[in-house]
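I am attaching a structure below and will ask some questions about it afterwards.
A single protein chain has been omitted from the complex, and every remaining protein chain is retained in its original position.
== chain A ==
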Amino acid sequence: MKNYDYSFHAFIQGIILIGFAMLILSLVLTGNIVYYIAPSMMPFIYFALVTFFILGIVQVFRSTKNDEEDSSCGCEHEHQISGPSWLKLIIYGIFILPVLFGFTLPDRSLDSSVAANRGIQFGGGSNPQAAEGNVNSATEAENGNTARAEAYLDDPEGYLDSIGASSEEEEEHYTMEEVYDEEWFDDYYQELAEEMLEKDTVLVTDENYLDMMTVLDLYLDEFIGNGIEITGFAYREPGFDPDQIVAARFAMTCCTADASVYGTMIEAAESGNVEDDTWIVAWGTIEKGHYKDQQIPVVTDAHIEEIDEPESPYVYPNF
């Protein structure tokens, strides 16, 4: 490699690093970072922001020095961006494009087309068994446990055989037992359920969204007839009745790439007037319903109002 122009490359790299820092700073300042990153990851983002500024400034200063020989690590050759000019252009292009995209393209939350693709979860996804309608209440499961314990006492070998015979069933029993072995897990949701049952209306907020989804799943029977207020963006699947609509939310753990979709079925006369992706708040009564062979909570006799997009379009797990 002859005449590798260190100062030029250091300069361009410095500018690109500063560009990244400016993009992150701009997203943080405008608050649009919520469309990309969960709040719990923000310390890492601040770290990146500061680091990019430092690296960028150091890199620009480095470019003002003419001889590059004063690096003591002896590995400068491997760091050179090699190849013909067009390749260098592409490589720098790869770095510059995300910055340009970030500045120019509109910052928006994911929409119902992504929700359709990812598949919506009616109720708390942390409890797949309940989503299938297998667990109705804690008491029933306990009865199940005792029944099986008795079966075992009566005929240990026969019982074990019967378990081995249908491994699928065993798997389900296993998970069900685990649900109730995790006592704190049970307690936490039970307390939340009791707290909510005391009120006339279950208020589903951005903060308690995922927990309430799980509670409604686990204790649906006890909530039947209670009022509910819930917010989300409008979403429909093919085959919905004209009065059916879903108030959906994206739940994000770290970044938008891992967002999954939760939703609550709403039945309201004015559903037909609401376009997909409009943000709505719905008031109604909780009933038990079915969708695609799943038992799900349904908000009936609902009244819908269109609202602006909430401050935080995404919801986040509570831990």
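We take it that contacts are C-beta pairs under 8 Å (C-beta built on N, C-alpha and C of every residue); 3 or more make two chains touch, one makes a residue touch a chain; residues count from 1.
Here is the rule we use: contacts and distances are computed from a predicted model.
Asks: So which of "Permease", "protein-glutamate methylesterase", "Xanthine dehydrogenase family protein molybdopterin-binding subunit" or "Cation:proton antiporter" is the UniProt name of the chain that got left out?
Replies: Missing chain, UniProt protein name: "Permease".
Asks: Just name the one of A:Ile54, A:Ile224, A:Ala269 or A:Ile307 that touches the chain not displayed here.
Replies: A:Ile54
Asks: May I ask which residue of A:Arg118, A:Lys199 or A:His290 touches the chain that does not appear here?
Replies: Considering all chains, including the one not shown, the answer is A:Arg118.
Asks: Of A:Gly102, A:Gly232 or A:Gly263, which one is in contact with the hidden chain?
Replies: If we include the chain that is not displayed, A:Gly102 is the one touching it.
Asks: With the missing chain put back, which residues of chain A would touch it? List them for me.
Replies: 5, 7-8, 11-20, 22-27, 30, 33, 35-37, 41, 44-45, 47-48, 51, 54-56, 58-59, 62, 69-79, 81, 91, 94-111, 113-114, 117-119, 121, 125-129, 131-132, 171, 174-175, 178-179, 182, 185, 251, 253-258, 260-261, 294, 317, 319
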